[in-house]
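Removed: one protein chain of the complex. Kept in place: all other protein chains.
So, chain A:
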Amino acid sequence: MSKWFGTDPTFYPSPQSAIHAPPEKLAYIALLKPDALGVIDLDPDSPTYGSLIYKLALPGEGDDELHHFGWNACSSALCPSAFHPQLERRYLILPGIRSSRIYIVDTKPDPRKPKIIRTIEPDEIKKRTGYSRLHTVHCGPDGIFISALGAAEGKGGPGGILLLDHFNFNVLGAWEMDRGTQHFAYDFWWHIAHDVTVSSGWATPDLFEDGLKLDALLQRKYGHSIHFFDSRTRRHIQEIDFGDQHQMVLELRPAHNPRKTYGFASVVIDVTNLASSIWVWYQENGKWKARKVIEIPAVPANRDQLPPVLKEVGAVPPLVTDMVLSLDDRFLYVSCWGTGELIQYDVSDPFDPKLVDKVKVGGIASPVPHPSGKQITGGVQMVELSRDGRRAYFSNSLYRAWDDQFYPDGIRGAMVKVDIKPEGGMEIDPGFLIEFEGSRAHQIRLEGGDCSTDSFCYP
């Protein structure tokens, strides 16, 4: 920490400068059953390229169920009012969505063999923040921000955002001063240069922890709004309700360019037609607005190909459950976990996305094998993109209790690589397939940063 010159080389002032970062040589991946952090070798010159080279077991009592995780620090440390040139992108913050425990994992001195340096137990989180069921991690200006889906006690809400100190990892407390109408939580991010934080809503633990509740879904009880907060005062500014047929608003991907004030939000399912949708939020005359720009329809299927949860509806919903936006804000990648598709859209004009390409692997009905010939269980799920936008990596499992409903034959964890042409167009790398025997795989983080980690203050 007591460096005399320079900032962490992986901090970039602008998205444009981060695009020229060197290619990633390692990835970290969340593994479940049993809980572990996997290290993947991505250095093409290494003899162990494309394989799991280390598995850090998480020793906590009970199931942690890693979901999303993130870095302690990133390019936001170069922002002028929270300038922290001494910070390093070094520690992975691993929250358990089931246990509410946080592991702080040190990736130095050997990034190929990270180790746990601190464990923050659930009781401490609950006592200090009033929250539980931890989810998204963002390396923010002046702290580590983590979303939480539930209240400390019981299985209800409200969920929200909590803060950790980014030097000593002490739990500082709940972030909000006034949550307004916000009750559900899931993802969040910000327009950093505009002092605006956006959050989305999936559900409270009673609605997701034991699996998807079909009755509650049909009664439209899951989240269907996004919320805007003033990052300075931490007060709620505005709610945008997508309409209650749009159930489960998950990923939020604001434009990386700090001058812009638009972003993309994904909705898992429209209960009237089973479609997934992508919405754009934007600012107009000082008010936040949102508009549906993409609708991905459900695909009809034979009853005998469908799991019990879908037998009645006779179709496979796309179940859009992750997205990633390239650093130049040009391509949006959308993963359809139900149909096993990764779709690339050109969103140069965010209000008029153009479908560029699709790749297929897995899926609920007639699953598509990997180009190597191996059959994949599950479908395209957590997707991460390299900073240069040339390589995407995805895993195939969503959330344990939900995996079992939609893929009742079980999911064997896998990580797949997609090569991307500079002007669009994708191809699954037939030579790259990692299967995690006996484990499921969820979020992937790339060494040095990726396209859903850093926020940039300089255009």
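In this section, a contact is a pair of C-beta atoms (placed from the backbone, for glycine too) under 8 Å apart; a residue touches a chain by one contact, two chains touch by 3 or more; residues count from 1.
As a convention for this text, contacts and distances are computed from a predicted model.
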item: Name per UniProt, for the chain absent here [options: "Energy-coupling factor transport system permease protein", "Amino acid transporter", "Xanthine dehydrogenase family protein subunit M" or "NADH-quinone oxidoreductase subunit K"]; value: "Amino acid transporter"
item: Contact residue for the chain not shown (choose from A:114, A:223, A:258 or A:413); value: A:258
item: Option from A:22, A:85 or A:410 whose C-beta touches the chain left out; value: A:85
item: Option from A:6, A:47, A:109 or A:373 whose C-beta touches the chain left out; value: A:6
item: Touch residues of chain A, complete complex, unshown partner; value: 1-7, 9, 11-14, 17, 78-87, 142, 167, 192-195, 231-233, 258-259, 457-459
